[in-house]
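Following this message is one structure expressed as structure tokens.
The complex appears here minus one protein chain, its other protein chains still in place.
Chain IDs A and B follow the sequence of writing; residue 1 opens each chain.
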Amino acid sequence: MFAELRNLRQNVFTSKFIQVGRRLAQALPSVFGVILISFILTRALPGDPAVYFAGDMADKESIEQVRVALGLDRGWVEQFFIYVGNLANGDWGMSLSTGRPVTEELLDRLPASLELTLLGLGLAVLIAVPLGVLAATRPNSWLDHLCRLLVTAGVSLPTFFTGLFLVYIFYYLLGWSPSPLGRLDILYLSPPPVTGFYSLDSLLAGDQETFWASLAQLVLPAITLALFALAPIARMTRAAMLGALVSDFVRTARANGLSRSVVLSTYAFRNAALPVLTTLGMVFSFLLGANVLVEKVFSWPGIGSFAIEALVASDYAAVQGFVLAMALLFVCVNLAIDVILTLIDPRVGLD
Amino acid sequence: MGRHLKHFRYVMGENSVTVFAFSLFALIVFLAILGPWITPYDPLATNAANTLQPPSLRNFFGTDHLGRDVFSRVIAATRLDLGIAVSAVSISFVIGSALGCSAGFWGGWTDRIVGRFSDTIMAFPLFVLAMGIVAAMGNTVENIIYATAIINLPFYARVARAETSVRRGAGYVDAARLSGSGDVRILASQIFPNILPPMMVQVSLNMGWAILNAAGLSFIGLGVRPPEAEWGIMVAEGANYIVSGEWWLAIFPGAALMLAVFCFNLLGDGLRDLVDPLRRT
Partner (left out) sequence: MVPAPFLDIKGLSVEFRTRNGVVRAIEDVSLELAKGEVLGIVGESGSGKSVTAYTVIGLLDGAGAPVSGSASYDGIKVSGADETVMRDLRGREISMIFQNPRAALNPIRPVGRQIEDVLLRHGLATRQTARAKAIEMLEKVKIVEPELRYGSYPFELSGGMCQRVMIAIALACDPRLLIADEPTTGLDVTTQAATMDLVRELTQERNMAVVLITHDLGMAAAYCDRIVVMEKGVVVETAPVEELFSNPRHVYTKKLIAASPGPNSTLTDLAPTELLSPKIPISHCSPAKPVTREVMGSKKILEVINLTKEFPRKQSSMPCWPWRKAPRSEKVFRAVDDISFSLMRGTSLGLVGESGCGKSTTSSIIARLMNPTSGDVIFDGENISAYRAETFARRPERKKIQMVFQDPTDSLNPSYTAHDSIAEPLKRLLKMRDRELIREKVAALADRVGLPANLLSRFPHQLSGGQKARVGIARAIAVDPKLLILDEPTSALDVSVQAVVLQLLDRLKKELGMSYIFVSHDLNVVRLLCENVVVMNRGKIVEQGGADEILRQPTEPYTKALIAAIPHFEPQKAIH
């Protein structure tokens, strides 16, 4: 039996490697499922898919060409393979309203949305995690009540409403924030594109004024998103910390006289961090949806507002492209979180 | 029956928050049912002479850009929003729990297929998927309901599966087998009553989320069309005016929306107390 255990120990490294590989492999069915549903949605469209995928400029002949290219005259399975092939080649159809390929439009606008979402998520984590930890370590204090209030109220807030409310207070009433009309006031020119993030790019170009201007535009929408993400993160952090603090192993640590800071950080928080990390994945998914609403309120030129315009214009190729892109992005983020968890939790791989 | 009533009163007495939540819920249901008959003005009646009036004694919530009374519209919208949410949640609860219970109880291929199906839906950011479904199926209120139902399915399936899975190895399940019950009977009469409390919480939380979802979809122009009164649309219409100071068009329906969702979230805990046998004394 001891030899077996020794082998297990030596193989933990290789087994982690295999676990990560397994996680990567497990993501493949998700990708497949996403593409399949996307395919079903494109075929469920009212009207002729070929018209939508051909684009605005198309005449009867080119629509026929597109119809053949999409394989709409063939069987379902063939159509699916053609569809997958097209996706892989970067051919996601043409946008009816702008006349450009959908992929180009999406890639163009992605940095704007990412800048907003990442800032919102970052703000939320910076506030929610310490708040949750403090609420758990000081039960029934004002921090605890604040946390619980935030959580209960936070999950009830409609994102678009908070955005509008903030605009009303901070723009109309107080005049502190600039007009909610996009990423940059018309007075400024966008910085030379490196990452696509106006804030980073302007810093990289050494343009202080543009940096502050872009940040000023970012503040309100980012706070709106952050408020939305605060509640689930704070709730999970508080619950996980509470669970860790009453656990048997924290009791043992205290019974052996370990200092408060060691008990809180090494014993309680590290264990609580695992479910919090998992929650972040779920929160990111909600944020991608909330993004659409926030972009509409603040006229933010990201993929969300692109999708809304496309919806209004019945530009279905663009809408489906948007849905697929979001799903793939989400799958990647989840995969990343899964891999991190696999690496830091020694118990993973026991199932 | 008397036993149930006594327990109901006990739970009410325990927690003032629960009482508040239930009262609010009762108010919302009341407004939804009687809405169209108790509004002071016709929610659809326009009045070009009376546009964009701030809240006053005549129009409690003011009037909108077409002269319609905002207060009446907010009340009338209760029926539509609640109706959408209730329909969507009912559909996903019934189908989701059936799938989840089967997956949790029998495991094996049932579990794998349900899991795959549920995971695939969850692989999409759910609001985005709803957008895609409504775009594909057509821009109607029915499709909003179906889309919301579909994106909520995985939650119920997951909770039902987890709760069933925990209980399927319990001693009383074996005891029920010894007492001559077959699998389906065990699932229905032994296990399901015990998973009802956590499912109830899920239903209530989901109601709140379904309302937010429906409102969000109409905010971006899907589903409900003007001149229908619906909270999301009203906020969308009001959004244009808030930057110029006419806040009442958007704030009142938004606040109503918030209150409804808040009520359902609080309700979740109260419902669980009612149904959970462990809380009975």
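Here is the rule we use: a residue touches a chain if its C-beta (ideal position, glycine included) is under 8 Å from a C-beta of that chain, and two chains touch if they have at least 3 such contacts.
Since the structure is predicted, the reported quantities are computational estimates derived from the model, not experimental observations.
Novice: Pick out which of A:Arg43, A:Arg67 or A:Arg254 touches the chain that's been left out of the picture.
Specialist: Here the residue in touch with the unshown chain is A:Arg254.
Novice: If I consider the whole complex, including the chain that's not displayed, which of B:Thr46, B:Thr110, B:Ser165 or B:Ser181 touches that chain?
Specialist: Spelled out, the listed residue whose C-beta touches the missing chain is B:Ser181.
Novice: Footprint of the hidden chain on subunit B, which residues?
Specialist: For subunit B, the residues touching the absent chain are 170-172, 174-183, 190, 193-194, 277-278, 280-281.
Novice: Under the stated touch rule, tell me which residues of subunit A contact the chain that is not displayed.
Specialist: 2, 5-9, 11, 14-15, 18-19, 139, 247-249, 251-260, 262, 266-267, 270-271, 274, 345-347, 349-350
Just so we're on the same page, only the chains that are shown with their structure count from here on.
Novice: Under the stated contact criterion, what part of subunit A meets subunit B in this complex?
Specialist: The touching residues are 29-30, 33-34, 36-38, 41-42, 44-46, 152-153, 155-161, 164-165, 167-168, 171-172, 179-180, 285-286, 288-290, 292-293, 296-297, 307-308, 311-312, 316, 319-320, 322-323, 326-327, 330-331, 334.
Novice: Across the complex, what residues on subunit B touch subunit A?
Specialist: 116, 119-129, 131-133, 135-138, 205, 208, 212, 215-216, 219-222, 232, 235-236, 238-239, 242-245, 247, 250-251, 254-255, 257-258, 261-262, 265-266
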